[in-house]
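Here's the structure we're looking at; comments come further down.
On to chain A.
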Amino acid sequence: MTNLWADIKNTDLVVIMGGNAAEAHPCGFKWVTEAKHYRKAKLIVVDPRFTRSAAMSDLFIQIRPGTDIAFLGGVIKYLLDNDKIQKEYVGNYTNAAYIIRGDFKFEDGLFSGYDEAKRDYNRASWEYELSEDGFVKSDPSLQDPRCVYQLMKTHYSRYTPEMVERITGAPKDKFLEACKLIAETSAVDKVMTSMYALGWTQHSKGSQNIRTMAMIQLLLGNIGVAGGGMNALRGHSNIQGLTDIGLMSNLIPGYLTLANDREPDYATYMKTRGFKPLRPGQTSYWQNYDKFFVSFAKAMWGDAATKDNDWAYDWLPKIDVVYDVLRAFELMHQGKMTGYFCQGFNPLMSFPNRRKLQAALEKLKFLVVMDPLATETSEFWQDHGEHNPADPAKIQTEVFRLPTTVFAEENGSLINSGRWLQWHFKGAEPPGEALPDIDIMARLYAKLRELYQKDGGALPDPLLKLTWDYENPLAPQPEELARELNGKALVDVPDPRDPARMILRKGQQLSGFGEYRNDGMTMGGCWLYAGSWTEAGNQMARRDNTDPGGLGLTPRWAWSWPANRRIMYNRASCDLNGKPYNPAKKQIWWDGEKWTGYDVPDFVITSKPEAGVGPFIMNPEGSARLFTRGMLRDGPFPEHYEPFEAPVPNPLHPKVNANPVARVFKNDLEQFGKASDFPYVATTYRLTEHFHFWSKHTRINAALQPQEFIELGEELAKEKGIASGDLIEVRSNRGRVKAVAVVTKRIKALKIDGKTVHTVGIPLHWGFTGETKKGFGCNQLTPYVGDANIETPEYKAFLVDVKKLGTTAA
Partner candidate 1 sequence: MSSLQSLDLRRRSATTTPPPGQREAVEVAKLIDVSRCIGCKACQAACLEWNDLREEVGINVGVYDNPHDLTENTWTLMRFTEIDVDGRFEWLIRKDGCMHCDDPGCLKACPAPGAIVQYKNGIVDFISENCIGCGYCVKGCPFNIPRISKKDSKAYKCTLCSDRVAVGQAPACAKVCPTQAISFGTKKDMIAWADKRIADLKERGYKSAGLYDPPGVGGTHVMYVLKHVDRPEIYAGLPKDPKISPLVDLWKGITKPLALAGVGLAALVGFFHYVTHGPNEVQEEDEEAAAKTRRNSAE
Partner candidate 2 sequence: MADKTTIFDRYTSGARLNHWINAILMICLALSGMALFHPSLFFLTGLFGGGPTARIVHPWIGVLAMCSFLGLFIRFWRYNLWGKDDSAWMRNIKHVVNNDESKVPEAGKYNAGQKLVFWLMSILTVLLLTSGLAMWDSQFGEYTSIEQKRLAVVVHAASAVLLIIVVITHIYAAIWIRGTIRGMTRGSVTGGWAWRHHRKWLREEVGKTK
């Protein structure tokens, strides 16, 4: 979230699209009901189903799964055509005026630079036109045909309301009603918030779904503003922490990227990272990248990371390709990955194409599962009949199950969607042999180190020289780790202006990432968390809910990254002179000498407004990007591509049907089904009664939603002679699910490009362990294809067929 949960109460319009907040985030949805009651806010829900969120909405529009960009592209066109944009904001704070290179093109569904063999773009042309001084050329009048504004206008000119209806199935009048409500928030005293989740990410163009709405929010001037923002609702407790801390195969903490194998040394690595400003006088905060990186290296290896060894750069892995989980299972399937540690997730149920996953796990030599529950993954080798057919005698994989604690059985911090690090305290002793994950990993590390010490190895240094100065090396405490993530001074640090004066004493906890250094004098595991555990103590454990300004920012409740800032890019809530656009909702302002206010300014606090520094200080241009340059692999402007399995050809460009650079493994191409065999569009989702595959292990939740079911619209059910409660079978080209039919008015048949298209809804929660009735799991059906940028599998749009099996579903 760019904003925070409580801030949703400050909005005038909530758009829930690509998510179902009432269902999956009921506690956060409270703020929507607050905004509705106290601010008379409206709620628009756009979804393939009439969801629990829709039940609360003022306007619901049903669309076909996988057509969000078409809908939002249509909104962009509406805003531009009707001049319903926050012009001052767009002109000053976005790259709308910047000139794009002459060789950038978009034709027949492809951007310039496409290489069909590689399924990739050469993105060189997707770039600003630079003047001789190295800065971006710009046309503040927005008239230049090569400026972002004009290119955008041309790009979305195809997304007429008629085209939107043709692609998405959303009736034109309803679509225009939504546009009108959205457009109203271009006024400086009106604001809209976007709440989304995996309904946008789990597509072969997931990142672009989100970007399209981000562009709308920029056009409306709703980013950086209380009650606005792009608010990703994270689906797991602490999943935000997972990404922050870099638990991705291509990241290191604080969204620093792991080097790739074309970056053999530190200097090369840094060349593409410490961005120089692209516009005069801009902050380009990533110029500090080396400080973050060096402090991270010092946290990892302490004295062993020196300037001379490039801060141990060589000890970090260099990736050739991204080793995300889809690839991991692909490698297992090919027999190239023979051991697997599975910690805190349940891939057998969570990732697409169940049959392939099972076959992959069967090829492993060993599988270690660390989890508080007996997950399906840890029992993949057991025969559970049709729900998990297996022949244990033939499976040689050795499975180790290491029971872990749950959050309530340990101290620690959880990071919510609003980026708050909230400390929690142990509430109960763990049962049986359960241990905290940290202890298990510490013991594994101790054993590995012992083995390396004894037997040596190819590259023992990264392991042997790892800093491991915890009081009990076999059980590092969460408090110790939290202090390490915050960072501290390794030596007395002198004031650069007066070397005799020490600004930091040795061992002192750093108060913010501004104190991070690139000379090895400081260490810090995650620069974003700098400030969370200072000399003043654990800031995450603060529980003072005073709310100066009344916007719900509560700056002394817990701690928010970055720098305890509650609303990111908050400089953009003020005009060029530093005055809040909406005085009724003041966040920060220029008081004549400095930036001040109720929130921590997302800005250099002494930077005078007249200096003209842009509010988006992380970007080298200082402005937000409507045109995203080469940052995303599938285009600088989002474009509607059909899901890999779609009921109709792409009406915009039938030749380029699906995302041309989405991630598909070679062997998986034949897994896609055709609309002639699988005529119905399916989408998968969570239910409020359950949390993924966990809560089915508890009796109460199990009773609330006891059995796997599939939702069908009344029209489709009638066609197939299916009644509510019947047992049905849903098949895709990859597998099948047998479940109870829930026939509903909440899913209507849509007219898509002249063809009737039915949507089938598949909730995901049932497996073969736990208290509920056994189920198949929707990943029997889902395709093995990932988003072009973040590899998230396409769970939200694929094709199935439906068959009635019987009248009773006993």
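Here is how the candidates were picked: all candidates are chains of the complex that A comes from, given by their letters.
We take it that a residue touches a chain if its C-beta (ideal position, glycine included) is under 8 Å from a C-beta of that chain, and two chains touch if they have at least 3 such contacts; residues count from 1.
Source: prediction; values computed, not measured.
Q: Which numbered candidate, 1 or 2, lies in contact with chain A within the complex?
A: 1
Q: Show me the residue ranges of chain A that touch candidate 1 in the complex, using the header's touch definition.
A: 22-23, 26-27, 29-30, 32-33, 36-37, 40, 50, 52-56, 58, 60, 688-689, 699-709, 723-726, 740-746, 771-773, 809-810
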